[in-house]
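One structure is given here, and the rest of the page talks about it.
The other protein chains are all here in position, but one chain of the complex has been omitted.
Lettered A and B in written order, each chain numbered from 1.
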Amino acid sequence: MSEQSTKTGRQETAAPAIELIGISKAFGPVQANKDISMSVAKGAIHGIVGENGAGKSTLMSILYGFYKADAGEIFVNGVATQIPDSQAAIKAGIGMVHQHFMLVENFTVLENIILGVEDGALIKPSLAKARSVLLELAHEYELEVDPDEIVENLSVGHQQRVEILKALYRQADILILDEPTGVLTPTEAEHLFRILRNLRDQGKTIILITHKLKEIMNATDTVSVMRRGKMTATVKTAETSPPELAELMVGRKVLLQVDKSPPKLGETVLEVSDLRVRNEFGVERLKGISFNVRAGEILGIAGVAGNGQSELLEVLGGICTGTGSIKVHGDELDLTGNHSDGQSRRARGIAHVPEDRQRLGLIMDFMAWENACFGYHHDPKYQKNWLMMDNAAILADAAAKMENFDIRPPNPRLLAQNFSGGNQQKIVLAREIERNPEILLVGQPTRGVDIGAIEFIHKQIVALRDAGKAILLVSVELDEILSLTDRVAVMFDGNIQGERVTAETDEKELGLMMAGASEEAA
Amino acid sequence: MDKMPRWADVFLVPFINLVLAFLVAGLVVLAIGENPLHAIYFMVKGALGSTSGLGYTLYYATNYIFTGLAVAVAFHARLFNIGGEGQAAVAGLGAAIVLLAFDWPHWSLALPFAVLGAGVFGAAWAFIPAYLQAKRGSHIVITTIMFNFIGAALMGYLLNGILKSPHTQNAESLPFPAGAHLPTAHEVLAPLGIAFSKSAPLNISFLLAIACTVLVWFLLWRTRLGYEIRAFGHSESAAKYAGIPAVKITIITMLISGALAGMLSINVVMGEQEHLIKEFVGGAGFVGIAVALMGRSHPLGIVLAALLFGMLTQGGFELLWEMPTISREMVLVIQALIILFTGALNNLVHDPVERIFLRLRKRKS
Partner (left out) sequence: MDFADLFLQFTVTLDMTIRLSTVLILACLAGLFSERAGIFDIGLEGKMLIAAFFSAAAAYHSGNAWIGVLAGIGASMVFALIHGLASITYRGNQLISGVALNFLASGLTVVIGNAWYQKGGSTPPLTGNGRFHEITLPFADLLRDVPMLGPLYADVLSGHKPIVYIAFLVVPLSWWVLFRTRFGLRLRAVGENPASVDTAGVSVIRQRYAAVLIAGVLCGIAGAYLSTSQAASFGKEMTAGRGFIALAALIFSKWRPFYALMACLLFGLLEAISNLYPSIDVIGLFSIPVQFTQALPYILTVVILAGFVGKAIPPKAGGAPYVKER
């Protein structure tokens, strides 16, 4: 990849606002940033786009002094700058609006503004000063907010304004916003972009981190794309398009061709209609979606991460509650009551390979064999009698699964945390697939999994389909969707943007739908 | 794979913690002008040097096994039950009520019912904190502390009121019927030709403690409930994925924990005192925390830790005779230091040891 040639910003202005050279950062064995170089022109809105986990937030946290880079250099306005802590970043004129707001919720707006930059031992003068500065800023940038309100009483959009005000109060010239619209309504988001453009016109530099292509196209001047810890390209927004960005984000892997015959469709197994889910803040994340999955087919759910796919898996898997209707073989499932938990779902033949295997799918401190029956530990075949579990049977069962799924090392007494990502995934997959479920829910089956294991996992999923089961596969990898599924539904902003037969669509069309283009246009 | 080997985590780190705790305790002994080595000698001799000493050591160890298991079971569900003291006290009421209710003809008949009474009362005293934690999110540590005090007040009220013996000025109940007397080690061993001290309070509750140890091990690693408790304790999010009900697990775990703490009263109230007195728990509920921490919440580890603490307690009493300048509260100091080093300051030892292992591994590869 020719990253170096794309550093176009450099020729235009003598000293970019930010220039990063060769930044690397690892968390234990995970390489979050690999040799990243980029430059951000002064007075521009610069987008950084990439999948969840691509390393965007880590990179920006390094720039803000929250993490220390293992290697690399940072130049601010052309001057080499050490940023060991946030204080240094603030001094260098960098402000950051974090994805999770760094606000003290039971403080007033003013108290939050002055925290850390008080003018003296008493807070009264600082509060007075902040009040007048706030008034000016509010006027200048449409950033009105009641200075005496307690932050937790503010709407999320207003809380975000407080974060921006905090940065401006610290006289930031460079403002980093990490996924700022994730918690905003469309109107609030529009307002935010108006503020950002305003700030840019006043000479501020904005770095906007997002995984939403629409926002990049809407708001930025330049865009850098990250993928798996690396910077894959930097382009001018005017000269690119959502499909191109989608391709850069998702990337092209060595195309793994999956041998599969045309599907032998059976009856409809899973019927979902008008399904709605709200998150803990009461924001609707699934906005009334409907679809069917038939026996013997794989329905892919494509989309940029964070558009409701996780909530869909969770409500189907009984982890969260929702409204609407889910039918399995025509029988309604309980979505809110006593029977809306993982146990009841499993009893109805729904198996679930969750997106986050470490947080949900496995007990990392349990041994492999204990994990091999996790969720199915009520199954009579794992019981010795009414009281005892049949550990010998579970162990034998686990050993057989490890053999069948080629899990390495094939030692059922090893703790789950000591397996590699791919083998952890195989433990979960073996557990769920060998149940021979009616419906298999799979989330990101190959995230963090090595190439060899990917092929194996894909084969297992296809085999289950050929056995006449219904499979719902959520993936942000377009390649995976295209090579594995029979039908694909694209999710965008809590809705299903459109449905296609996989064989009759292509990356370009799906990319457009992922970017939020309406079905007719696509 | 950036972890140190399991044996280091399970044995080496606690061992170093223990050594540190004893070193600091030794410094305290030095500071009051005594020889710590002498102190240790007299303690070990006092604890193990005679059948009387051994009998007391095992008697205390019995208490600590019960309370240690109680804390450990809760730990497995990531619940910190600091209320063993109160649960044991209230369980004493349960045992006493059962034992005073009938003129029991034989201990073998009385024991099961006393165990039931103690277990139910102990569990009941854990139920409200458990319910409040599961349903209302009230911090279980604070509520169990509060219940310790409420339990003490309840005991005081009843022992000065309806349970009070009319024959004495003290706040204590009538003596239990003679038929409820639990066989002591002396009585059990004498027919076998083994001479055991008559004065030592060790009684067959010790066997009950061993049985409870096995049962707890069995519960945690052999039953479905234990599986769910451990899964819930390790990862609440994964437990939710698997459909393990949080409220049920929290409450059941605490009921078991409370009942286990309650078994202490069988050893003390039924086995030794043979009537109910006010402060019979005497801090054993808190020692259970040290025992569970030291034993890494494993039943076998708990038995070993309980023996250690039993030795400390008994040795501390003996020390008083041999070295009068050292009071038996020295035992409290050692317990405190063990809790501090194994519980709160674990990373003080753990992190450097882990670093050494990482360096060794790097050198190898």
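Note that a residue touches a chain if its C-beta (ideal position, glycine included) is under 8 Å from a C-beta of that chain, and two chains touch if they have at least 3 such contacts.
Remember, it's a predicted structure, so these values are computed and weren't measured experimentally.
K.L.:
One chain isn't shown here. Among A:78, A:116, A:266 or A:409, which residue touches it?
P.N.:
Hidden-chain contact among the options goes to A:116.
K.L.:
From the listed residues B:147, B:227, B:241 or B:280, report the one that touches the chain absent from this view.
P.N.:
Touches the omitted chain: B:147.
K.L.:
Which is it among B:50, B:138 or B:165 that touches the chain not included here?
P.N.:
Hidden-chain contact among the options goes to B:138.
K.L.:
Of A:36, A:103 or A:299, which sits in contact with the chain we cannot see?
P.N.:
For the chain that is not drawn, the touching residue is A:103.
K.L.:
Of the residues in chain B, which ones touch the absent chain?
P.N.:
That gives, for chain B, the contact residues 28, 31-33, 80, 82, 128, 132, 136-139, 141-143, 145-147, 149-150, 152-154, 156-157, 160-161, 286, 289, 293, 325-327, 329-337, 339-340, 343-348, 351.
K.L.:
For chain A, which residues touch the unseen chain?
P.N.:
Output for chain A: 27, 64, 66-67, 85-90, 96, 98, 102-107, 111-112, 114-118, 120-124, 126.
Basically, only the chains that are shown with their structure count from here on.
K.L.:
In whole angstrom, how far does the Cα centroid of chain A sit from the Cα centroid of chain B?
P.N.:
Chain centres of chain A and chain B, defined by C-alpha means, are spaced 47 Å apart.
K.L.:
For chain A, which residues are in contact with chain B within the complex?
P.N.:
Per the touch definition, chain A meets chain B at residues 28-29, 317-319, 341-346, 352, 354, 359-366, 370, 374-375, 377-378, 383, 387-389, 391, 417-418.
K.L.:
Which residues of chain B touch chain A in their complex?
P.N.:
Touching chain A from chain B are residues 1-3, 221-224, 227-228, 230-231, 234-235, 237-238, 240-245.
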